[in-house]
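As you look at this complex, bear in mind that one protein chain is not there, while each of the others sits in place.
Every chain is named by a letter (A, B and C) in the order it is written, and numbering of its residues begins at 1.
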Amino acid sequence: MAEKRVNKVVLAYSGGLDTSIILKWLQTTYGCEVVTFTADLGQGEELEPARKKAELLGIKPENIFIEDLRDEFVRDYVFPMFRANAQYEGLYLLGTSIARPLIAKKQIEIAEKVGADAVAHGATGKGNDQVRFELGYYALKPDVTVIAPWREWDLRSREQLIAFAEAHQIPIAKDKRGEAPFSVDANLLHASSEGKVLEDPSLEVPDYVYSRTNDPESAPDKPTVIRIEFLKGDPVAIDGKKMGPADLLAKLNELGRINGIGRLDLVENRFVGMKSRGMYETPGGTILHLAHRGIESITLDRGAAHLKDELMPKYAELIYNGFWFSPEREMLQALIDKSQEFVTGEVTLKLYKGGVHLIGRQSPYTLYDQDLVTFEEGAVAYDHRDAAGFIKLNALRLRTLAQRKKKLGL
Amino acid sequence: MAEKRVNKVVLAYSGGLDTSIILKWLQTTYGCEVVTFTADLGQGEELEPARKKAELLGIKPENIFIEDLRDEFVRDYVFPMFRANAQYEGLYLLGTSIARPLIAKKQIEIAEKVGADAVAHGATGKGNDQVRFELGYYALKPDVTVIAPWREWDLRSREQLIAFAEAHQIPIAKDKRGEAPFSVDANLLHASSEGKVLEDPSLEVPDYVYSRTNDPESAPDKPTVIRIEFLKGDPVAIDGKKMGPADLLAKLNELGRINGIGRLDLVENRFVGMKSRGMYETPGGTILHLAHRGIESITLDRGAAHLKDELMPKYAELIYNGFWFSPEREMLQALIDKSQEFVTGEVTLKLYKGGVHLIGRQSPYTLYDQDLVTFEEGAVAYDHRDAAGFIKLNALRLRTLAQRKKKLGL
Amino acid sequence: MAEKRVNKVVLAYSGGLDTSIILKWLQTTYGCEVVTFTADLGQGEELEPARKKAELLGIKPENIFIEDLRDEFVRDYVFPMFRANAQYEGLYLLGTSIARPLIAKKQIEIAEKVGADAVAHGATGKGNDQVRFELGYYALKPDVTVIAPWREWDLRSREQLIAFAEAHQIPIAKDKRGEAPFSVDANLLHASSEGKVLEDPSLEVPDYVYSRTNDPESAPDKPTVIRIEFLKGDPVAIDGKKMGPADLLAKLNELGRINGIGRLDLVENRFVGMKSRGMYETPGGTILHLAHRGIESITLDRGAAHLKDELMPKYAELIYNGFWFSPEREMLQALIDKSQEFVTGEVTLKLYKGGVHLIGRQSPYTLYDQDLVTFEEGAVAYDHRDAAGFIKLNALRLRTLAQRKKKLGL
Partner (left out) sequence: MAEKRVNKVVLAYSGGLDTSIILKWLQTTYGCEVVTFTADLGQGEELEPARKKAELLGIKPENIFIEDLRDEFVRDYVFPMFRANAQYEGLYLLGTSIARPLIAKKQIEIAEKVGADAVAHGATGKGNDQVRFELGYYALKPDVTVIAPWREWDLRSREQLIAFAEAHQIPIAKDKRGEAPFSVDANLLHASSEGKVLEDPSLEVPDYVYSRTNDPESAPDKPTVIRIEFLKGDPVAIDGKKMGPADLLAKLNELGRINGIGRLDLVENRFVGMKSRGMYETPGGTILHLAHRGIESITLDRGAAHLKDELMPKYAELIYNGFWFSPEREMLQALIDKSQEFVTGEVTLKLYKGGVHLIGRQSPYTLYDQDLVTFEEGAVAYDHRDAAGFIKLNALRLRTLAQRKKKLGL
């Protein structure tokens, strides 16, 4: 039975079995009009079958929304996040987390357009994605009704789901009858898997779980060398060829895929309170992360760089926890973006059997002044004797502490 | 001419040409008794030749101090730092920085023992090491006189140094007559190089600069799989074999060396204000860093882990800048050590052609509770419906903000 | 109807009308044995009436626990928190927040002793206290059942509560029949009020809401001057008289009360997501806070002090949000406590009509070395010329940035 009354709901719809079941469940449980939204974020699936499926399930053509969001996704979400060098818990490049706010935003936009009073998603009740979707919904439309079927329905097992599907004439692909050995999320930035065969963190992830990268051991024996150009903190060209955001990331993914780059086996701390083990593949993102650090290393001042580093864990946590549309994330973004004005130039990287190795960087805005480091005096003079005073004053408080200790006989 | 009067000086003496010149320069400039201190920190050089050389240069036997500090170095400096997952500027494992405080401490101990009023080191006036040595000296003996010959003397070129050496009967190895193509620092944790051939950051580091690692491309075609055991945050065994701190790190270095692990080409920001380009090899440390993160991932609580991550950049900066013996480093260490009580267990890693891949972790103290992640209820129950309330309250302030926007028509 | 089965519940019981209603409601709803726990945290009420009341309501004598926790409260909760100079949102001294964990801890201890499987508290469903109590319970006894009557029952108005009380023979004081014009929380550290007459934040708090302090305008016309002695960060004596923790804080409260000190009218952000307006009176705590900063100012090193200041907001937030028994609070406490070793000495304060003015401080461990600041050379020499080098190196990166700008014609 429905917990709330709704008239029209915008469902994040993939066209797969699970969201098709949700679609039907919404219709039968809430008796409401269902609007489907299917987005291309680079997950690597055709969108037209989703339209067919929705029509088959009785959705009116004007209620079917399909959109290619790849450029918007990369330009307005992925790149801003990479300006921050964001890594959750030191390692995870936030590939799933960063896609959710955009989907939420589009659902709300459609809800406003079609006059829907509710939105729904297919995330489960134990994960982070429910939080990310719903914080996005509420931040953009505070009076929206949120339906999270996995938290509401009483379908408790695969069998029950299949039975529901059969009872409602939802087509079931053969390989979907049994339980999947792991669940997958994918977009242009990454693919991730979790569950079942991955649940014992002491056991290696089986090779068949990976879908986006070669095993490093079967990657080419010759390294690939590439050059990435940056403009104000964002990549704009590979090997001299200018590309749009989505094309550029796709190209990096391809280069990473071949060379077995970007696999991550991680036990992470979910916002909802438990640890989980996931497998991530972020081939292009892994290259981009190191490339961005590389161009920053010569164009960013120390004070700016260290401030960014200190704030990065908090920024990453906010995105992981679903607070993209929060004042504090926007404040941090303002701080980060402010730092990127001169993060322009080129880095050279060697990709080899799972590794990304930065081998060169240059920029018209470089702060690395060779004259300063050699013994000849550079444009900005460095006098060795200044170092003595610098050290003496930095030491002053430590000497005072030591004097106290001495006086006390400690 | 000497800037200050000193009676007896303890010199950090390697036995090489440069510190031998310093030794003689101290004698002739300050007219003072010179005490030499030569330490084995795992730099890979014999110590006895340093004794011979010192004797040859007129140092009295009782003024020659030679000590094997490898275990103390790893146990009391390297391991505590690795408990923090410290990386300077996101990447550098602080191999040079962490050795300086120990050398400084030993020089001061010797100074107290022999009644010396001064200490001297061979670091140049443009680098970080002068700061690290001297902050250490002053923090431990506030009234000590510090002599930094490279900042004081008027030997301005390689030729002048060689001339000084010849004038004072200092033996000169043939390959030391010309200027070295790069300078090297080494200890059990790492080797680093900088200067000359490395000064153009757009050019790849030549392979001959590396001394501790195979080129990943020539590393074995089969991966090496190892298990590392941790006890309260520190590694204690490899593949089931218990080892002391120095032996364990040496073993990891060997495993890393073979598999081409731990090379880093970095442009970093020095404390003294300029950027410099360095090449680091930290084979064992690179493995250890990821292994430690791995064992923490299942044994450390989220609140503890995130607090550590947020403070890590500051902690790393303190060590990089030479503030090991400062109250704030000690306070952070107390915080970090407090977190490591249950960081005990074992991780499995695959080493392959420059890459370290964590493939498993287990612990008697694991907080990863498989029951919590599967749909069955675990020992600590998780109710899906709780997630709804959790999200609603987390969203409350975002909804209030959105209401304000709406009310304002924004 | 009861949501869960419980056999025995330990209730935080004040003896007042509300918790008496809860007591009876627990008996009738859960059909369980009720154990009452009444603590003296300095709220200023007799405890014996609570025993009488409990007996009257049918609680067996062996199920009535009454404890004087004043010294434990101040020594193990208030003082450690004041070592951190904790203020939530820049102003609030956390008087309510800090009492909750101790009550929770005692309830759990009693539950373990009497074999109770549940605990209950009288905090409402919109406040922070429910969170603080329950996080404490769960952190100390993970399998405990928590009953929060205000979130469970269907007593929706004052009339219904009174009707329930009458129906169950609970004595009702005359002035408790109507709704209170504001609600109060009190302990040895503070009294706070919120609700009803305080709800419009544009209106001044009526004077009758204050119970612990004179109106500054009616406070004495002559200031009171006092001296507070500290030992390792904690106050130990006033005007030369040694006192235990609770007595000392009580004495400061008295001094503050007379002089109208420690009133705070605040709109704060609750953990549960909304803003609320509260009135706080923390007479002794306000004095103590400034006194502690004063003794730290001469005994704490800059590096230590600034690290503490940077972490204070997070520490305060943890306590406010109820995470006293969390690893991250304990880690921060370890860091803070580490800093207090030499925070020993004496401060002199002037109390006058609502204000606390620090007018002097001295310590055998002072780091304020008068010789350093005057022109004569002190024990730790300061050479003016060192300042030039210090500035030059600190300026180096700024000059490099300026050179870049110049080169770019910006």
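Here, a residue touches a chain if its C-beta (ideal position, glycine included) is under 8 Å from a C-beta of that chain, and two chains touch if they have at least 3 such contacts.
Quick caveat: nothing in here was measured; it's all calculated off a predicted structure.
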| item | value |
| --- | --- |
| Touch criterion as defined above, residue of C:18, C:317 or C:341 at the omitted chain | C:317 |
| Which of C:46, C:89, C:159 or C:239 contacts the chain that the document leaves out | C:89 |
| Chain not shown: contacting residue from C:212, C:277 or C:338 | C:277 |
| Contact set of chain B toward the excluded chain (per top definition) | 301-303, 342, 365, 367, 369, 372, 379-380, 382-383, 385-390, 392-394, 396-397, 399-401, 403-404, 408 |
| Residues belonging to chain A that touch the chain removed from view | 142, 269, 272-274, 301, 303-304, 306-307, 314, 323, 326-328, 330-332, 334-339, 380, 393-397, 400 |
| Missing-partner contacts on chain C, residue numbers | 85, 89-91, 124-126, 130-131, 134-135, 138-142, 148, 150-151, 156, 195, 199-205, 216-217, 221, 223, 263, 265-269, 272-277, 293, 297-298, 301-302, 305-306, 309-310, 312-314, 317, 323, 325-327, 348, 352-355, 357-362, 366-370, 372-375, 382, 384-385, 387-388, 390-391, 394-395, 398-403, 406 |
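The rule we apply is simple: only the chains that are shown with their structure count from here on.
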| item | value |
| --- | --- |
| Equivalent-chain rotation between chain C and chain B, CA atoms, steps of 5 degrees | 180 |
| Distance between the centres, which are taken as Cα means, of chain B and chain A, whole angstrom | 32 |
| Euclidean distance of C-alpha centroids - chain A vs chain C, Å | 40 |
| Numbers and ranges of chain C residues touching at least 2 other chains | 301, 303, 380, 393-394, 396-397, 400 |
